[in-house]
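Some chains omitted; the rest stay in position.
Just so it is clear, A and B label the chains in written order, and each chain counts residues from 1 on its own.
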Amino acid sequence: MTAPAAFHVRLEVFEGPFDLLLQLIGKHQLDVTEVALSQVTDDFIAHIRAAGNEWDLGQATEFLVVAATLLDLKAARLLPGSEVEDEEDLALLEARDLLFARLLQYRAYKQAAAHLEQRLATQARRYPRSASLEPRFAGLLPEVLLGLGPQEFAALAARVLAPRAEPSVAVDHVHGGTVSVREQTALLQARLRRSGGGSFRALTADCAGTLEVVARFLGLLELYREGLVSFEQAQALGELHVRWTGPTGDEPGPDVGAEWDSATPAEEDA
Amino acid sequence: MTEVPPLPAVLEALLLVTDEPVSAVLLAQIAETTSEQVTEALHALAQEYDARQRGFELREVAGGWRLYTRAELAPYVERYVLDGQQARLTQAALETLAVVAYRQPVTRSRISAVRGVNVDGVVRTLLARGLIVEAGNDPEHGATRYRTTALMLERLGLRSLDELPSLAPFLPDLDDLEDADSP
């Protein structure tokens, strides 16, 4: 799969994977209810790449979940004879429907938010009458009651005085070392070639951190796409077994996973 | 006072001295009449102000009535009350507010599930702005739930939550989403 060399994505302001996905769908002038999600997968992955290591881990996981689903759907489209035949296909259809449903739901709230924004803007232009009493009535005011004790008063003050964050992009980026999907994939290839297979748990047992686990997971998806591995999972969330289905000789395997590593201006071929 | 003054005048006087939305019920108590009559008179006043293009308008917000300057005149009012502008909410805050408004009471994790991102920071912002408040715990998981406030209605210029447009036409069948909602 080629990531066009000229693909320069200027990161626009988007909030979360669904927001990004909606923007991309809109850019392709596709209707969200009909869109073949695989068409926007490349763009989506490109955005993730373009962000480099500017990711907040909490955010990144959601993006990766969506990305993985998209890749899966795309892979299914590219594989020959992708009619619904077995449970794997059914699971894929379910994943697609769920993604669609969540996307539609998000879009509904986004539309609602636009409505709220417009209402807020209009209402903010109306200034309320807020006047102190005319002097002749001021003397009549009953004794004032605060209705709260010192602790509640302090809590209120803290709330009001709490510093407002500057409008900015998230600053607590992941500063961990960059993990290369390509390297992790090469490592997996070598290992699987030797052993013939293993559980995902075992394949990631030596990972230094979550990022490496994620990278190996993405690597496995890439290998799956290349037809080099197959997956078996007895039940949802159960142990994931990986089986090597590629050549077993000594010749070097294909370079897989390069398109994840934006740092290296790697091969533009596939 | 020998003669009973006209109800609209009484209401106008009361609206002039209040500094928050006043309910028709309270106005009726003071004016010694029924809240139906008061409500009717308030609607008539609001219409009259609009028809005559007065500089102010009478609006029902957050369960009460209050006088506001007409929106078109904002440039003049802002020239006079310089620091009156309210900070704008970000897209993230708006979307989060929308989810709370339509799904309340709702937990943070449910909002996260809808938006696909962590919403802790935005929820704190909305709390600090007084637009949402905590509303007890989820009976199942014990997580804190949130709801919108009267201030939120006031800022939106809404009488009640019923005035929010229906989401139904846009929403996929919610039953299908049960899994998606509990991360």
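Keep in mind that, in the parts below, a contact is a pair of C-beta atoms (placed from the backbone, for glycine too) under 8 Å apart; a residue touches a chain by one contact, two chains touch by 3 or more.
A quick note: this is a predicted structure, and the numbers were derived from the prediction, not measured.
Colleague: Only one copy per chain type is displayed here, so what's the full stoichiometry of the complex in this file, written with the chain labels?
Modeller: Formula for all protein chains in this file: A x1, B x2.
Methods note: only the chains that are shown with their structure count from here on.
Colleague: Measuring centre to centre with CA averages, how many angstrom lie between chain A and chain B?
Modeller: 33
Colleague: If you look only at chain A, which of its residues touch chain B in the complex?
Modeller: Per the stated touch rule, the residues are 13, 15-19, 56, 58-59, 62, 66, 97-98, 100-102, 104-117, 119-120, 122-134, 137, 159, 162, 164-165, 167.
Colleague: What residues on chain B touch chain A, complex-wise?
Modeller: 15-20, 56-57, 59, 61, 66-72, 74, 77, 81, 84-92, 94-95, 97-99, 101-102, 113-118, 121, 125, 127-128, 154-158, 164-165, 167, 170-173, 176-177, 179-180
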